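Structure below; questions to follow.
Only one protein chain is missing from this complex, and each of the others stays in its spot.
On to chain A.
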Amino acid sequence: MDRLNKKEYEKYAEKKIPTPTYFKNIFWAFVVGGGICVLGQFIRNWLFSRGLNEKQVAAGTSIMLVFIGAFLTGIGVYDRLGKVAGAGSIVPITGFANSIVSPAMEFKREGYVFGVAARMFTIAGPVLVYGIGSSILVGIIYLLFGGGK
């Protein structure tokens, strides 16, 4: 390989950095993210037609989508989808399931406690901490502003 001086190398490296394909990324995030929500709507309508009430439907839809996300991650489909869809596969709740299974699977050789069980929450942990934490805070604020009885 030709010898390059520092400047030439920098130029060369600059060219090799892929420019993010904004439009394409946004398009696929929209289509896949929207598609997953349509699937969620389909499950919702189906559960309503089975005579479940609003609360049961909300829980049931989450459970089924989480199952689908975990299953597709396990068989290797979800991560392939994620390469194309980006945020379209990360932001829906199926992406939450993906964020649990993906690292847990990867670190299985470290054992079932520190490998699988601990790694499940690499990403899900922070989500639960900030999500639940902020919900408690707004609950208390709501109470202070007379939202109680």
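Criterion: a residue touches a chain if its C-beta (ideal position, glycine included) is under 8 Å from a C-beta of that chain, and two chains touch if they have at least 3 such contacts; residues count from 1.
The working rule: contacts and distances are computed from a predicted model.
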Check: Name the chain not shown, per its UniProt record: "Stage V sporulation protein AE", "Phosphate transport system permease protein", "NADH-quinone oxidoreductase subunit F" or "CobB/CobQ-like glutamine amidotransferase domain-containing protein"?
Finding: "Stage V sporulation protein AE"
Next item on the list: Just the residue numbers, please: which parts of chain A touch the chain that's not shown?
Entry: 20, 22, 25-26, 29-38, 40-45, 55, 58-63, 65-67, 70-71, 73-76, 79, 86-88, 90-93, 95-97, 99-102, 104-106, 108, 112, 116-117, 120, 122-124, 126-128, 130-132, 134-136, 138-143, 147-149
